[in-house]
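Some notes on the structure that comes next.
Some chains have been omitted; the remaining ones sit where they do in the full complex.
Order of writing sets the chain letters: A and B. Residues in each chain are counted from 1.
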Amino acid sequence: MATGEQLRVGIIMGSDSDLKVMRHAGRALRTLGMEYGIHYEDRVISAHRTPHLMAEYAATAAERGLRLIIAGAGGSAALPGMVASETALPVLGVSITDNPDVMNRALGSMIGMPEGKPLAVFQGPAGAFNAGLFAGRVLMATDPGMRAAYEAYELNELLSPVLGKDVSLRELGAEAYLNQPPATT
Amino acid sequence: MATGEQLRVGIIMGSDSDLKVMRHAGRALRTLGMEYGIHYEDRVISAHRTPHLMAEYAATAAERGLRLIIAGAGGSAALPGMVASETALPVLGVSITDNPDVMNRALGSMIGMPEGKPLAVFQGPAGAFNAGLFAGRVLMATDPGMRAAYEAYELNELLSPVLGKDVSLRELGAEAYLNQPPATT
């Protein structure tokens, strides 16, 4: 197992409807060898509906051992920035959106943080996954097992599939490639 | 004097650089007979830099006698919505912007409040002034003196100037109107 037996990453979101995007953050952490409940946690915490819970979560995160917080929000998207203002841990904000091709309200809210309270911004499902990978890049500075898992991920899930598809497409051309029967499992 | 001798309206903003917009809220209140320090107050309160002050301000506003809060913010613009979430007073948010013709990040953040925490949104200097007038419309339900001041404002500062300019422009036409010597005071 790649990481020490300790909670490292908190994934929080304003509503359980954000899970369709935020689940990808946990998927990335598991890819790097972290396990739910041991190395990371998922929470529903709302800036506007549970402000006291939010303040307490942010204030106690470091002493609970967390090393990073990944916070997703849509709409006004106050959660990530408010958490960043009440902790000194690195906070990664994920803009929840149905259409990642649009720079939406939540992105504007997150990217507009004032000088003094840093928030690192990501967008959409790919951004949630990448926030998980980013957390891995920070944590693996002191975790060789996680570094090996990261390298395996890059080789097996990023590089190889592209190279494989390139070989097929180059041989077949677009029309034949698109007419291939779907792969059977 | 139009209003009872009691603090009624709190004007708050995230930074003193917001005063260039937010001063217009107080100007509207004074037009309706409210005086600074007696009927309304101006405060610098930052959601991200002074979250505890913000929470305390919101939680005690009603017991201090405030009837409405006007909150201005730019960028992430978390202040108005966070205040709205910690008080049951009506909160008016003013989007700070240098270019009111653009629907900016702060407007997007404010207009995106989730169901359950209402925030009434205004934009720019005209919006700050209108937020003050809106507060007057609420307060004058129980304050006949303020109602009279409001009616005088509408007659003397909205209706009459337009009618006067219309008479001049109609007589002169655009070119002569624009070539008039500036009025002397």
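Before moving on, here are some points about what is shown:
Following the convention adopted for this analysis, a contact is a pair of C-beta atoms (placed from the backbone, for glycine too) under 8 Å apart; a residue touches a chain by one contact, two chains touch by 3 or more.
Because the structure is a prediction, the values reported are computed rather than measured.
Because all chains derive from one sequence, the complete complex can be expressed as a copy number, which is 8 in this file against the 2 shown.
Basically, only the chains that are shown with their structure count from here on.
Superposing chain A on chain B by their CA atoms means rotating through 180 degrees, a value rounded to the nearest 5.
Inter-chain centre distance (chain A to chain B, centres taken as mean C-alpha positions): 39 Å. The touching residues of chain B, when paired with chain A in their complex, are 14-15, 46-49, 51, 55, 74-78, 81-82, 84-86, 104-106, 108-114, 116-117.
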